[in-house]
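Only one protein chain is missing; all other protein chains are in place.
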Amino acid sequence: MVPVITFTTDLGLDDAYVAAMKGVILGINPRARLVDICHTIKPQDITQAAFVLDQAYPFFPEGTIHVVVVDPGVGTTRRAIILKKGSALFVAPDNGVLSYVVRRSPGSRAGRRFRLGPGQEAVVLNRPGLWREKVSPTFHGRDIFAPVAARLSLGQPITDFGDVINSLAVLPLDAARRAKDGSVTGHIIHIDGFGNLVTDIKEDKLPGDRPGVLVRVGGRLITGLSRTFADRPGLLALVGSSGYLEIAQRDGNAAATLGVRVGDEVYIMPNKPV
Amino acid sequence: MVPVITFTTDLGLDDAYVAAMKGVILGINPRARLVDICHTIKPQDITQAAFVLDQAYPFFPEGTIHVVVVDPGVGTTRRAIILKKGSALFVAPDNGVLSYVVRRSPGSRAGRRFRLGPGQEAVVLNRPGLWREKVSPTFHGRDIFAPVAARLSLGQPITDFGDVINSLAVLPLDAARRAKDGSVTGHIIHIDGFGNLVTDIKEDKLPGDRPGVLVRVGGRLITGLSRTFADRPGLLALVGSSGYLEIAQRDGNAAATLGVRVGDEVYIMPNKPV
Partner (left out) sequence: MVPVITFTTDLGLDDAYVAAMKGVILGINPRARLVDICHTIKPQDITQAAFVLDQAYPFFPEGTIHVVVVDPGVGTTRRAIILKKGSALFVAPDNGVLSYVVRRSPGSRAGRRFRLGPGQEAVVLNRPGLWREKVSPTFHGRDIFAPVAARLSLGQPITDFGDVINSLAVLPLDAARRAKDGSVTGHIIHIDGFGNLVTDIKEDKLPGDRPGVLVRVGGRLITGLSRTFADRPGLLALVGSSGYLEIAQRDGNAAATLGVRVGDEVYIMPNKPV
């Protein structure tokens, strides 16, 4: 098996940080396959990182190791962890960046923590013998996460790296709510590079009558669900490749046109004969 | 043989799209070597993608598979194809993005289509059994192109993927014209990250008398062809690493200095004694 290691960070593309991590990994396991998910997460934006990671990780092969370095609390008392979910492994700070990952699985939420259910295991990283000898308090990505990921890719079991824990921090993510009248209130959770607005409204929350769907966003009304970005001119709503409702603009940038931001409301009106 | 797969897309660096494609590929062929050509093609700019691809692909080893995802018509009736040219393979929408690739080879143009000549074969992708099980109408890159490229990298023949076609869409690309008086009229086809202007004037279209060449661009006149970017101060013209005439500025940005854009004219004056 060829072990794959992915990276989701806010370390940017203009510095040596990411390369230093990769060098450390290749020094321990020269056969590891390294794949960038994203390095341009907005500095310290845990919510964005959580979303971007969730959009990529399910497509990777069994046994892939996902390293996440969006870590404003680096060097403080925040814990660093390994989460094992099915065959996928995650090396990350315990700051909520794995919120979407754990929520896809059984488990239960209690306030800002999520109690792991069956098929999920986690350990806290507290065995410095498996880290780089000298650890900078400001760059655990290089000195802790990278060597841990490299050793995981060699097949070392997660329990070697620290004590078992049974809950993780999660973000207070909004989730779309469906009201009794059939209306759905959701939010923009991500704006992609094309200016498409990804919402937290999953396909199964949408009304069955797709041509009659009415979507209100940024003060504008969109009628009906489209199938592709080219279905019609102007603004359109569709179920995106993410599985969520997205707002897009044909040959344009919906975010710029609407002047909206992450967190803004998206409302789906009930479609009844009046 | 180690199979190489390259990527030329407008999917950007800030989202999970590219990584999702790579994950799908590694799930099918964990030994594939993945190389990014460019992910920051301007959204939906087929012409720019065609040029950038053409500047990179000839340098890759035999059998390399080039995946192109600049695809404004994704999910509509536009076809997706595999082109085989010599030993190189291209997986792309049939929207003109392979214009430079096919034009380097024998074949004939008829309007907006190019009839393939010897050494070129193509199929339309119409065998869903070789795609991902669930195909999003908005992301064929992940759900169709990626699995097709991965299977090609395992040695599967192109005819497995669909019916043979004998022509491809091509862009109405301007090509430099040489007039009877020896003057050449061309255009800027690309502005690179240094602000260098790449034109569509190939080396063999240039007058033989290089010191006497006069180039007019953006209202300025440049005399003589230089050999390197450091030959002289200010604006200079030279045959770039692309094989085309380029306009550059020593220690500066020619595009900013001249205020020109892609599509603007570049004129080479005949150099005769008056």
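Just so it is clear, A and B label the chains in written order, and each chain counts residues from 1 on its own.
Here, a contact is a pair of C-beta atoms (placed from the backbone, for glycine too) under 8 Å apart; a residue touches a chain by one contact, two chains touch by 3 or more.
None of the values given here were measured: they were computed from a predicted structure.
J.: Which residue among A:Lys84, A:Arg142 or A:His190 touches the omitted chain?
T.: If we include the chain that is not displayed, A:Arg142 is the one touching it.
J.: Which of these, A:Gln44, A:Ser87, A:Ser108 or A:Gln156, touches the one chain of the complex that we don't see?
T.: With A:Gln44, A:Ser87, A:Ser108 or A:Gln156 as choices, the missing chain is touched by A:Gln44.
J.: Can you list, in ascending order, the subunit B residues touching the missing chain?
T.: On the side of subunit B, residues 1-2, 4, 6, 13, 33, 35-40, 52-53, 55-61, 64, 192-194, 227-230, 238, 240-241, 246, 251, 253 touch the unshown chain.
J.: Spell out the interface residues on subunit A facing the chain that's missing from view.
T.: 11-17, 19-24, 26-27, 30-31, 34, 43-44, 72-76, 136-139, 142-143
The rule we apply is simple: only the chains that are shown with their structure count from here on.
J.: Find the geometric centre of each of subunit A and subunit B from their Cα atoms only, then give the gap between the two centres in Å, rounded to an integer.
T.: That gives a centre separation of 33 Å.
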